[in-house]
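One chain of protein is taken out of this complex; the other chains stay put.
Note that the chains take the letters A, B, C and D in the order they are written out, and that residue 1 is the start of every chain.
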């Protein structure tokens, strides 16, 4: 579907928006504006990563906007983000995307009323809007980390958390990677021609990068803690094992002694032999008990 | 409750302060100053995170000030911080908050006497005052870390520390997150129009960020050490287990041998069989003892 | 093989390209352009690391371009990258390399049509093209990390992964090292004489550095997690060992008691002695079972 | 004790130095120079942390200088550092401290001979001198780390090191914290009015920060290694335990078999039964021995 949000006569530049374009539509537009075939090909790849490519007559930009889905296990570029491609020149601005992007619609309305004076301003506004879609998931991800953190630190019941932590970590890493790959787009928008608006875009980018770096640190630290608490439970197991060994090993040895079949073992003949051995074993048990108490192992 | 700290005639701008405003009051002010409904709605959400939003006619800022409560287990945005919202334009400055904020009162007095010349200076002063509330908790948190550090490193008694470490870590992480989210507010105050005062605000922000980053590093390192010392105690347990096994396994084997019921076992018939086996076992025990001594395990 | 892509008369500078040059060819060119012997020697070392050397009459640069091979175990500078050496002066530009470098060919064509006005522009374009070869492997390496991450986190079967992780880590570290060693080349291209094109080269460099730093962090974190999950499996082993010990130790002790050969053990004479001991052992087993259930160890 | 190092008539400004001032002295000076009561109160708190406070008429600065004591267990702000407070205005400079500070004396002499032209230069010189006291302990701390590193890595005897590492870590962390808290003092000295001398102060600050960050990294890494080597010794213990279990378990089982009291066990009747079982057990022991040799566990 092709929409024309702005035209040269009225606004000083054309803004063509293609939603899920058919091949013919796309080829038409490419021909009209003299767009390079390789780039048009990139437009059709749904999983293409963000990039900025500067050509002589125009620039080509791929952005990825976050798409809010509620899949716990979403962890690929295409599940978590949608591609939006731009061709940008002084005289035209072309936006191409598969899914309907409401934020472009809103910007188009804004465009009509407020009248962005040139395509550089328009590009800045659109890229800024793309970046802004990363703000909401950062809050959601922070909340998820807080939830898992509570589980790991305070919950003594063993719930299997590793899978959840894995998908959380992947989401954070993937969105962070999208931001890193957008670095040169931001650098190219806020360059020498930059103004207070492009600097705002850069500020937003720096803030988002800092937030996702911090999320990344937190999830890594949480993973470390998860494994540490898991290994700490082994300590409790070791303690029980030790207690049993230390209690029973000497006792088992003693009963072994009197299980020997020597002809001449005076203790065996003695009428109080059996009760005395039982008393000795009780004394040993009590001795070990108090030794453990003093060591703080019980 | 509405107070007017400054008015256009006298100061060149209006400063309206709303403490825990009723719906009607808020709607009145919004109508007078032409404020956007969505933003007024944000003002009413007690848990809203810090943000900076620039509109054509004015800017909207949400800050969160630290509130000193003595709850050990406080770990949510609302428990640790209070929201303060600002609408800021050249001709007016509106502050909205639920709880009484003494620092605004003090600034208002200062305003009257010293006469901040414009709302940009006023905004800078107010945001700086908000930031300053993060200084005191940073010292408290550092002291708490020092206390736990001493417990973890020097105290051999096992006190359950994990819960305390968890809440400490959450407080640090949460206040640090508030600072990160305030980044674009600071960037917007100390921009091209900035002066020596706005640069001071930025310096304070950088200092606070550095302090909280360092607190974050320290608490993470402390957690690692906590788990390491906890796992080191397992070593002591392993040592005792090993000592018992190594002492008793050969002895138990030997008594097992003479517990066998073979018809022809000459040792069993010998009158010195039993005492000799006891002597052999004593020798083995002493041998193991000295072997362990040499290995440094006893 | 010597090609001349540009000449002074037409383009304002000579561009000589040597592919796998013979000794004689190289010595000829060195003599013509008065190149230092030590540097010509460096050109012939296939494993030379990137460097920038500034002389009075010209500068000498060694770059390494990524070469796409499908060897899993490739982990040396020469396996993963090819050397390209440049001599750069105002009046000439000499490129020397062993393997055919298609990107130089493409640039040469571009040169003819577009006419880069001086060798500084040409140098910038060539170095930028070298850097660009690092972009594709970064995506491949990220995908490999994602694959191993899935194996480590979600796959419970033990596949030997350590070797694969080792080669992955080496590749990342090596390419990252090449980028670090190119730092002063970039600094020398984008200095005071810099323009929008050299700044683009620096932007690309910063972006690549950030990507490889992030890959490095990810592979290190993945290694940590790999060892953690491996050590977590020991917990399961410990649990089984403990269960067996705790179940059997008291039982073995009891059967030991009644294996003693004391003359006077009333239990042994009793007709219900044996079945009662069996019942006692069953009760103990059941008791331990429920204790374990409550502890959550079963 | 009050000294006047400089006076307005001769130097253009007053420099008053108070060493361990009595209340009356301090109140006198405060009255003369119109100093705020709250700040004078801060001067009297021996444990006050570094800060910079800018007032209309003057600025108030608290620095902490390192004091060289040889207490191994010194780990508080007051044990490791002394407070020096400054009031700084164009027309006066007041230094207040409890302990005698030789470096101020030296600077005062320098002042007379060299004639610092204004209080900004004087402030810069004094703050720089304060910072310089952090240089010597950084070398001492680095040497301590080197000593402990050698113990941890190369010394196989178990010496209790944790307490020493704790106090070392605390010293590093505390001095590092003092530097972080001095950040805004440095920023305020080296601002728009800054010159080559204030930039030198900033350079010194950056260098010290880098050194202490590096010390902090090193001590943290050393702690990790300390716990790793300690846990590595558990491996040796496990090995011995395993060897004993694997050797004795099958033997103990075999002697148990022939300890059974079955009526019909042909082996028990056989005259070679006992020696044959001994031979079998010897064969098993030798078999296990060679299996262990091959596995590299012996």
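Methods note: a residue touches a chain if its C-beta (ideal position, glycine included) is under 8 Å from a C-beta of that chain, and two chains touch if they have at least 3 such contacts.
Computed from a prediction, not measured in an experiment: that's the story for all the values here.
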Which residue of C:132, C:238 or C:284 touches the chain not shown here: C:238
Candidates D:55, D:72 or D:257 - the one touching the absent chain: D:257
Selected residue (touches chain absent from view) among D:19, D:105, D:118 or D:242: D:242
Interface residues of chain C (partner: the chain not displayed): 49, 54, 56, 157-158, 162-163, 165-166, 170, 173, 176-177, 180-181, 183-184, 187-188, 191-192, 220, 223-224, 227, 230-231, 233-234, 237-238, 240-241, 244-245, 248, 251-252, 255-256, 258-261, 265, 267-271, 273-274, 277
On chain D, residues whose C-beta touches the chain left out of the figure: 114, 139, 142, 146, 149-150, 153-154, 196, 199-200, 203-204, 206-207, 210-211, 214, 217-218, 221, 224-225, 228-229, 231-232, 234-235, 238-239, 241-242, 245-246, 249-250, 252-253, 256-257, 259-265, 296-297
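Note that in this section only the chains that are shown with their structure count from here on.
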Topological distance between chain A and chain C, in contact steps: 1
Far-end chain from chain B, centres as C-alpha averages: C
Cα-centroid distance, chain A relative to chain B, in whole angstrom: 21
Inter-centroid spacing, chain D versus chain A (mean Cα positions, whole Å): 34
Junction residues of chain A, two or more chains touched: 224, 231, 234, 238, 241, 245, 252, 256, 259-261, 265
Arrangement of touching chains [line / ring / star / complete / other]: line
Every chain pair in contact, whichever chains are involved: A-B, A-C, B-D
